[in-house]
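Worksheet: the structure to be examined is printed underneath.
As you look at this complex, bear in mind that one protein chain is not there, while each of the others sits in place.
By letter and in written order, the chains are A and B; residue numbering begins at 1 in each of them.
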Amino acid sequence: MRHLMSPLDFSPEELDRLMDLAADIEQNPARYAHSCSGKKLATLFYEPSTRTRLSHEAAMLNLGGSILGFSSADSSSAAKGESVADTIRTISCYADICAMRHPKEGAPMVAAHHSSIPVINAGDGGHQHPTQTLTDLLTIRSLKGHLGNMTIGLCGDLKFGRTVHSLIHALVRYPNIRFVLISPEELRLPGYIRHDVLDKEQVPYQQVVRLEEALPTLDILYMTRVQKERFFNEEDYVRMKDFYILDAAKMKLAREDMFILHPLPRVNEISVEVDADPRAAYFRQAQYGVYIRMALILTLLGIQVEGGKTW
Amino acid sequence: MRHLMSPLDFSPEELDRLMDLAADIEQNPARYAHSCSGKKLATLFYEPSTRTRLSHEAAMLNLGGSILGFSSADSSSAAKGESVADTIRTISCYADICAMRHPKEGAPMVAAHHSSIPVINAGDGGHQHPTQTLTDLLTIRSLKGHLGNMTIGLCGDLKFGRTVHSLIHALVRYPNIRFVLISPEELRLPGYIRHDVLDKEQVPYQQVVRLEEALPTLDILYMTRVQKERFFNEEDYVRMKDFYILDAAKMKLAREDMFILHPLPRVNEISVEVDADPRAAYFRQAQYGVYIRMALILTLLGIQVEGGKTW
Partner (left out) sequence: MRHLMSPLDFSPEELDRLMDLAADIEQNPARYAHSCSGKKLATLFYEPSTRTRLSHEAAMLNLGGSILGFSSADSSSAAKGESVADTIRTISCYADICAMRHPKEGAPMVAAHHSSIPVINAGDGGHQHPTQTLTDLLTIRSLKGHLGNMTIGLCGDLKFGRTVHSLIHALVRYPNIRFVLISPEELRLPGYIRHDVLDKEQVPYQQVVRLEEALPTLDILYMTRVQKERFFNEEDYVRMKDFYILDAAKMKLAREDMFILHPLPRVNEISVEVDADPRAAYFRQAQYGVYIRMALILTLLGIQVEGGKTW
């Protein structure tokens, strides 16, 4: 039995098969509409995350399965002092697969060790959020047709941004990737990722402070939020905050075939005027998030669909 | 694509077709039992309302569809500062139709503007609650056989009562409607509704303070709650509170073919001894609320049922 704890759990070849399956689901949804009939997904959300929970639930419902679960810890047995290990052993009696979000790093891993059903890590503290990374990969592959040979701009809080770190780990496995790291100095990508991942894998990158400077060279721009609280002082924040807001004016600097991704929710780092730009792909990304989770559920449950892609 | 923002979104002719469909559903539920198979309803409740949420969910399940969503804002992305516009664009990837309740007036309208799926306004602050009004109309039509030519008593807090205002707007479109407005002076129907709606449409009405006075003339009595906090002083409240409590004694004054409606929940404005009276229709009203929402979901999704009523 397989779980999903980290996006690196899958080899690049396995990821290719997973994304092939997701692409077939996108093209032929009716083929998969009853593939999980009689199966149940439990969503165990020890901290609220509507978007992540609903995307898993929509995926299971699209496959003809059912959903049950909880959306916050107050309504769970955790309040009574039950261990994650005990909870998952009980949930294994109630469902065929589960998605767990937990504020503590490693909690889904503990669950996986004691579970008799596949466990999807739907986010554990600041640690991993692998279905977001799978979503990002599928989105890039679907929009560009491939995953290597491109320049990817990562913009915003690169120091604390979990999705950015995870995406870097996943992308360095593809050939000819170049990164442009766009952030204030205070929020640069940590040294251990630059040295142990980028340098070690000989992946070229440059660090820039201004988004304008990076835009003309990019195939993909991955935006994230810069929170005011992250700045050392008010002065720096005021000086730099507009550097990281993408608007129609800045979009004139970008290539016609560049796409903008964002893990959402956004606050103001992408101006709403950009939404109508055909290069804005962040809502399509939410749709790809459903397809990849459908593929993931089928794969972890070991379900082969007649006439569908074979895992 | 159509949304439901206000009960006046539908013309009287369209409402007739909607209610014909609801009546056919009531008579032939099996005919519609799989009509929404593979469709998903998202219930987006930014403030809790069990009754309204469950009635939409029951409607979708009766049609063979699935449900997902959230029942309070704490477990939603709103807490992270996401706009309603962004939320609905994401939800559009997860569901085929949605019902939204929001504490802010106009929020469902904003959602509808940015949505690629039909949006049902399930209540926005003190503004609109159109599925309640559709329920009220279907209930009256089902019980009396028609919607015009009748005297309707509206009792309770007519000043702040959203359901009452909305019902008046909807009913004045039918011929020969007469209203009896039963309330304490402090809680009379606002002048702008009396003048701009009733007078303008030449709909006769009278205002009375005591329920007993009105009862003998009514075809329909629509009860609502009078909250103590609404009174100007304790003295008035004590003097008048029993005027607006419907009990078995007062029911002796009512006609045999009068029906009592109430949007529920009730507190004490209808004595439980009245529940057994065949004229008490408020729980049947809850059942009609499911039928009209089934008809509404089918209509907004543009689903025609083989052998069923055609919209």
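Here is the rule we use: a contact is a pair of C-beta atoms (placed from the backbone, for glycine too) under 8 Å apart; a residue touches a chain by one contact, two chains touch by 3 or more.
Everything quoted here is computed from the prediction, not taken from an experiment.
Check B:L4, B:L221 or B:V290 against the missing chain and you find that the one touching it is B:V290.
Across B:V197, B:I245, B:L264 or B:I303, the single residue that touches the chain missing here is B:L264.
Seen across the whole complex, the unshown chain contacts chain A at 38, 40, 42, 66, 68-70, 74-77, 79-82, 85-87, 89-95. In the full complex, chain B contacts the hidden chain through residues 33, 45, 48-51, 54-55, 57-58, 61-62, 64, 67, 71-72, 264-267, 272, 283, 286-287, 289-290.
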